[in-house]
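To start, I am sharing the structure in question, which I have written as structure tokens.
All protein chains but one are shown at their positions in the complex.
Should a chain be cited, it is by its letter among A, B and C, assigned in written order, with residues numbered from 1 in that chain.
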Amino acid sequence: MKHTPGWGLLKGLFETARNFVGSYYQPGRLTTIEYPDERLPVQENFRNFPMLIYDGADPERGLRCVGCKICEKECPPQCIYIVLERDRSGKVQKRPRLFDIDVSVCMSCQICVEVCPFDAIKMNTEYELSTGDRFGALLLRKAELAKPNEYYRRLHPTEAAEVDARLAAAAQAKAAAQAKEQAKLTAKPAKPAWSTQP
Amino acid sequence: MRAQAGDLEMRGAFAAEPHGGGGRSAGSDAGWGAGAGHEWVRPAEPVGRLEGEWLEVAMGPHHPSTHGVFRMNVALEGERIRKLKPVFGYLHRNHEKIAEGTTYLGSMPYTDRLDYFCSLTNNWAYALAVETLAGLGVPERAEYLRVITGELTRLLNHACLVGFLLHDMGTMGTPLMYAFREREKILDLFEALTGARMMCNYLRFGGCRVDVPAGWLAGAQRVVDEFPRFLDEFENLLTTNEIVLARSQGVGVLSGALAVNAGITGPMLRASGVNYDLRKVDRYGIYDRFNFRVPLGEHGDVYDRYMVRILEMRESVKILAQALKDLPPGPILDPKSKLRGFRPRAGEAYGRIEAPKGELGFYLISDGSVRPYRYRVRPPSLINLTVLEELCLGHTVADAVIVLGSVDIVLGEVDR
Amino acid sequence: MMETLDQLFVLLKRWVVGEFPAAWRLWLSPLIDAGAIIGVFAGLFAVTTLLERKGLGRLQNRMGPNRVGPFGVLQPLADGLKMLTKEDIVPRAADRVVHFLAPIAMVTPILLAYAVLPFGRNLVAVDFDAGLLFFFAVGAGTELAVFMAGWSSRNKYSLLGAMRGIAQMISYEVPLVLSAVAVVLVAGSLSLPSIVDSQAGYHWGWLARWHVFTPWGLAGFILFLIAATAESNRSPFDLPEGESEIIAGHLIEYSGFKYALFFLGEYLGLFAVSALGITLFLGGWQAPVPFLAWVPSYLWFGAKLLGCIALFIWLRGTMPRLRTDQLMNFAWKFMLPLVLVNLVVAALWHGTAAWGFFGAGATRWLLGGAVLWLTYSALSHALFTAPGRGPRTYRYAD
Partner (left out) sequence: METAFYVLAAVTVAGAVAAMALPRLVHCTLCLAVAFVGLAGHFLLLGAEFVSFAQVLVYVGAVAILVVFAMLLTRSADAPPAWVVSRPGLLGVGVAVLVFGCLAATVAGSGLAGREAPPAPEVTVKALGERLMAEYVVPLEVVGLLLTAALIGAVILALEDRAKGGT
């Protein structure tokens, strides 16, 4: 290949000049998003840190979490801490009294979401979490983690629709089974505390 | 060497050394190298009349061109490197031992963090090892998705690597910025698909985690279609630049024989003229369905390593175009696979793929429990780094920097 | 009217000086000159840092600074404040006195060099008979400053940087001076204002008689630019700083105001050497076309200076860095012979100036250009081509 000395340098200069000019009118060349002034749209699949979903209006009563501690066990960096509620007699209730996630440890891997059999824990997309207090403010408590189902629907519409359909089907099946049982026994069993509203 | 020469040693700065010289005090004689059991590069006393004294410089761990926290202890004669000792371990995070204490699935997000540029290929190698161990199959659509994400990963890794390499040659970051511009587009795709830009955690044993969202394939097609234009631009910018040619040709020559003996893999091996690409050798996944070629270098110098990567990107674009065209519908996860209580039968398995940096392998021994009994990574970065001294001797400091750049290391993988 | 505008600063100074008693005038005049030079070029330095960051940003498809003030125009102010308020760190092992003196030794000679540069018609502080020599003589002082900085910091990187810096500056001074000598040969003077005067007028009424439009001038200008880039330690010759290799070279142990002084010195050096290149080859403050000659001369000079600065920024955004030995080879084996041949061509050009036959100009141009081009290709062929060097083709395995 014949190569004129100096030509490669000139080609490079031409290329940078093209980019210089192009950066003024070709949006593909200037990919910078000037962050605080403008933001990228949040992708539907985006995940940051986990949140707890509750149905209805009351974050305490509507919480889907039953405190089964599967997520606590499966969490690779072990950033979830759960203490179950006990009633006055000391009997363990099927809901968490404490549910803490240390987001300074969490690596956003989403395994807790995948292993949860109750669709109670989902990924939040909130990412502006910087704080000056790295010990207190980065340990998210149950109250901060609890988010209504509507919020979840807004963040992940496709996924939430699937979950809602699945839960509705499960609730329907359960109601059908219950009705059957009721009809058979004509007894009234206590309604499980963690069952969800259809 | 006279004691006064210690004046110029950066005394005490090396007190916290991760390897060797355990009982050495910070203020020992000449600062470093004097400690017991610490073999350092100091030459034997009398040297030739005009050879002059050797200047010992610790390049790194805080050096802009060591691609992370890596250190090269070099002995210089003028600017010529007479000895070089790589020191690593600053980013050791106990990956393998942690993996032995956690479930099979629990290690998947940790593999993202090995070579943090290529989380998807890391996932793939690990998934392949576990699938071999557990005898899981992978649905066809998932195989295609793996190829698509894997080749996109190769594109972004190689683009950034050549960017970094040219940046090390002193281009003020221009090619690097162009590479990052393209990487941004691929990362957007990753984010839309997997939910994260770098720590994707996308593959599962027996398939993938989620299916592609609506419109993703069209977006990927667009990126793939535009990528050759970026490559042309990049090559126009510097491939025939006389300074790049002068800097990189004949520098850091690695012979094919040495490369094979040292276990070098990946583009670095192919730049030395050895035809060995696991995509062709193992034909893992569905790589036998695609039509692509393997570019080979001839001289094994820095320029060949640069060009082989550029040409590999062009081949990857071809693979991507074919995979995006042929992607079949269907499930994305083997129905036999399960997330919780996953217990592969006792035995051992080695899964390896052609990661962008070379052969990435995971070796697993299972005792039938939920945790691997032994977990071992074969990191291409580390093994490719072993020949660094060979490549650098006799060259200058400036060459050492670009030789290191052309090896393509990520310290997360080297130190694990 | 235009005449007054053109001579505005000269008249202004004459008026100010005239207001003071005669005994003061001797001292006042140079003081005003020095103040004006420092003020104008420190301002230009501030503007250039912004332009450079913006320009590099756009070359690299980035925005560049745009946070401080509208479009980031106040960025130099913020940078300056940052520099001034930073802690001034002196390494414990450093030679404190030399470490302190080095930045001063860097800036002072460069400021002195401005004394002989004609920035406009009659706008020159001192018209030395040997002005060009003065420029190069004071420029030599910066080499010592680089050494002082590198040695006194007591850092291995700074030592390497100083070694590289001195070797490079000495080597490139030779082609720099010799490419200027060609101009001296033709213009017959070492005084910069008279060199500018020698480029006055227009061929056929439209083509300026700048030296850059002659074969030796064009080659000389390119060689001068290359040598000037090396002298001012800018990419692709930024080896003394080489931040990917020796981090910042001789500047590694400097912070705060001292670092700012070095930075200032480097940019002032760049401006000075660009201004010299303009004076020698680009007709100084002369207008490029006769119908624009009414524009004040200093504006032309400023425009040319900004153009040169833009060129340097462009180069910096594109070029990789050379290696030490290649740098030396380039200076001694490539540039030096070429610059000597250029000197011969300039002499021939000067000698054949009396040729009067039809097409004499074209013949001279072709002859000179051919000699230079042949030398260039022969040299580059002999030096930069070798088996296995150059663009390559690659084979594929299936």
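By definition in this document, a residue touches a chain if its C-beta (ideal position, glycine included) is under 8 Å from a C-beta of that chain, and two chains touch if they have at least 3 such contacts.
On a predicted model such as this, the values are computed, not experimentally measured, just so you know.
Annotation: of C:2, C:47, C:104 or C:170, C:170 touches the absent chain (contact as defined above).
From the options C:114, C:134, C:157 or C:384, the residue with contact to the unseen chain in the full assembly is C:134. The chain omitted from view is touched by exactly one of C:52, C:79, C:143 or C:266, namely C:143. Within the complete assembly, residues 95, 98, 128-130, 133-134, 136-141, 143-144, 147-148, 151, 159, 162-163, 166-167, 170, 173, 188-190 of chain C touch the chain that is not shown.
Operating definition for what follows: only the chains that are shown with their structure count from here on.
The two chains most heavily joined by C-beta contacts are B-C. In terms of their C-alpha centroids, the spacing between chain A and chain B amounts to 31 Å.
Centroids of chain B and chain C (each the mean of its C-alpha atoms) stand 42 Å apart.
With centres defined as mean CA coordinates, chain C is found 58 Å away from chain A. In chain C, 59-62, 317-319, 384, 390-391 are the positions where the chain touches two or more neighbouring chains simultaneously. Shown for chain A are the residues that touch two or more other chains, namely 3, 5-6, 8-9, 12, 15-16, 19, 29, 31.
Those residues of chain A lying in contact with chain C across their complex are 1, 3, 5-6, 8-9, 12-13, 15-17, 19-20, 22-24, 29-32, 34.
On the side of chain C, the complex with chain B involves touching residues 56, 59-62, 93, 154-157, 159-160, 163-164, 235-236, 238-239, 242-247, 316-326, 384, 388-392, 394-398. Per the touch definition, chain A reaches chain B in the complex via residues 3, 5-9, 11-12, 14-16, 18-19, 28-29, 31, 43-47, 70, 74-76, 107-111, 114-115, 123, 158.
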